[in-house]
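Note that this complex is displayed minus one protein chain, with the remaining chains in position.
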Amino acid sequence: MKRIYFDHSATTPVDEEVAKLMLEYMTEKFGNPSSIHSFGREVHKAVDEARNHVAALIGANANEIFFTSGGTEADNLALKGVALANRKKGNHIITTAIEHHAILHTCEYLEKQGFSITYLPVDEHARVKIEDVRNAVTDQTILISVMFANNEVGTIQPITEISEIAKEKGIYFHTDAVQAVGNYPIDVKELNLDLLTLSGHKFHGPKGVGALYVRRGVRIESVQQGGGQERSIRPGTENVPGIIGLGKAAEIAKRDMEKKIAHITALRDKLTTGIRERISDIKLNGHPTIRMPGNVNFSFSYVEGESLLLNLDLKGIAASSGSACTSGSLDPSHVLLAMGLTHEVAHGSLRISLGRGNTAEDIDYCLTVLPEIIERLRSMSPLSST
Amino acid sequence: MKRIYFDHSATTPVDEEVAKLMLEYMTEKFGNPSSIHSFGREVHKAVDEARNHVAALIGANANEIFFTSGGTEADNLALKGVALANRKKGNHIITTAIEHHAILHTCEYLEKQGFSITYLPVDEHARVKIEDVRNAVTDQTILISVMFANNEVGTIQPITEISEIAKEKGIYFHTDAVQAVGNYPIDVKELNLDLLTLSGHKFHGPKGVGALYVRRGVRIESVQQGGGQERSIRPGTENVPGIIGLGKAAEIAKRDMEKKIAHITALRDKLTTGIRERISDIKLNGHPTIRMPGNVNFSFSYVEGESLLLNLDLKGIAASSGSACTSGSLDPSHVLLAMGLTHEVAHGSLRISLGRGNTAEDIDYCLTVLPEIIERLRSMSPLSST
């Protein structure tokens, strides 16, 4: 059976060229970058080049890039590292209710350490209100962390405006841009960002590697202790193949950005329109226009997410849902709830996240299969009147 | 020029079979193990199998293995995770003066958090004395962490005896076995260990992945916050290719262990004897017999380590040294100093760490080149009388 991958927000396939290069840095150029012999030096140089590519993708300087084991670690480092290094200045952090758990659970940890956290609400489209940000600032505020684009509904936040408030008040501003980097143009200097999290596996790089951008001059402490790697901000033998892969993926992402976005946006609009035409009693989740090119998120009334996913999977389509049953927790997605959706509607959500490998045929196939499945599930549902 | 790699304690080349398998899990089987669709499920299963292989290598149960981004993170998790979860029981930790910086610097961090640390001294061969361990225990002691084998001089610690003391006193026992796992037989149940750190890149697995063995029932907290991966003890999207690679490397290491140790030990003895025969004014560092099969460590009087390494490198031989100048710090290796070596002797140390790919010809070549280099450097040295 043909398999169609529609879950690029969860993870993406590694680019063939990226994987090939990584292979070289596993079997041939395998030295430890800290070693002074030729095996070490050739790898050290390659790591530096990868750093240049990652920096170039987001408009940073190479010495502002710190490699980590992924987005989760970079989020932890950003929040804890800044919180601990600036504790004397204040103990208040502002974030939003719809962040990834890497941010939210780190904030909960910091609350136990005596920090006070404001979780900003969002509107029905999952956007933070600028006035809310401004009103939340106190003289104790040391950090604002607002994600660039939401992983579930794709909504992009008013980053420029928040950044301006942060600058005006002299507060550090971090953005978790895991969903956006490599898939959407970002320039940290233009946006005046202090810290930014990115992760390789969301843009055809490998899993298990990410980076934290830390603007020069930002006070930050390391969270992990060990050797002197990554200028002691992130010790531990470098994940060389991962870093090399991330660098290559960044290079490719920068090169193909425009083309990729155009391709994916066209597919997304075709899919969105197609679903609207074919299925009734639905709701688009997230902002209608200010959203990630690849994100489609609908709630289908009277339908539960997990059974929808399993049915799609049986037809060869891989997607995801904000349903509680797919998350292993009792509540459905905290993002959908924060947007004001009821539990029922949140349970019936479907996220299709498109990637550069998807085609118009994939969309056509989905538009044939999905209405049938929805109809069948609805016919089984006690909630539905049909 | 032929290049000979004699720095296997720093890192090892990834096994070809391991790398090939990893490639498959990057480009084809690229799903996120948390996804419920077929792309996710096939990967989830493979991660479980990798866990089985890692567990089997050290005689653990699969549910006692937690994947991390490497040895450094596993050491951090072991120490901080146990310290924080058991703070109510006591605030004292016992370790040694010759641990890796991943342990030592984590201990320094814990000291700042109010923990009290005893750094046990070692004898001239870098062995901890059992009486010292016993005497260090107080009613506040919650954890003993002693490395299995030292990364610089190869000395193996009296783990069984220390483990007995820990059991007798009801204290958790962790061992940093990064150098040993995959290169030396270890059974956590026989040794009665509570926690053990391992790292993939030291036994022909990939860099950037490791694991912490945590015996069932040990109280431990997570250090990183995020999603529910690794049963919330180590959140973050799994480094799937890394984990798959680690699993395969573990499988191969277990299968080839005996053969590999025999091969490497023979080479080591040939090299040690050859150096003794050809070069005078030298000192073998580490224990004469209770040491890792692949470790050769000599100090050459009147010679400085970095220039020795560079000269060897020019002849195509990659090795390492405890010289300060190669470590980027002002002092030579803390391990050599703890063993009672003077600064001069420590500066002149050379570590050759052998791997399965080395041959008798490599040793012969080294035995031709090394004496010439030592002679030349000594003739330049103001310390030498020649």
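Note that the chains are named A and B in the order they appear, and that numbering of residues resets to 1 at the start of each chain.
One rule holds for everything that comes next: contacts are C-beta pairs under 8 Å (C-beta built on N, C-alpha and C of every residue); 3 or more make two chains touch, one makes a residue touch a chain.
As a convention for this text, contacts and distances are computed from a predicted model.
The subunit not displayed here is recorded in UniProt as "Nitrogen fixation protein NifU", chosen from "Polyamine-transporting ATPase", "Nitrogen fixation protein NifU", "ABC transporter ATP-binding protein" or "NitT/TauT family transport system permease protein".
For the chain missing from the display, the contacting residue among A:41, A:219 or A:315 is A:41, taking the whole complex into account.
If you put the hidden chain back, the residue from B:307, B:320 or B:353 that touches it is B:307. One of B:52, B:232, B:272 or B:381 touches the chain omitted from the figure, and that residue is B:381. Interface with the hidden chain, as seen from chain B, comprises residues 302-307, 310, 314, 323-326, 328, 330, 332, 342-344, 347, 379-383.
Criterion: only the chains that are shown with their structure count from here on.
One finds 34 Å separating the Cα centroids of chain A and chain B.
On chain B, the positions that touch chain A within their shared complex are 3, 5, 7, 10-14, 16, 18-19, 22-23, 26-28, 30-32, 34-40, 69-73, 75-76, 100-102, 105-106, 108-109, 199, 201, 206-209, 224-228, 235-242, 306, 309-310, 312-313, 317-320, 326, 328.
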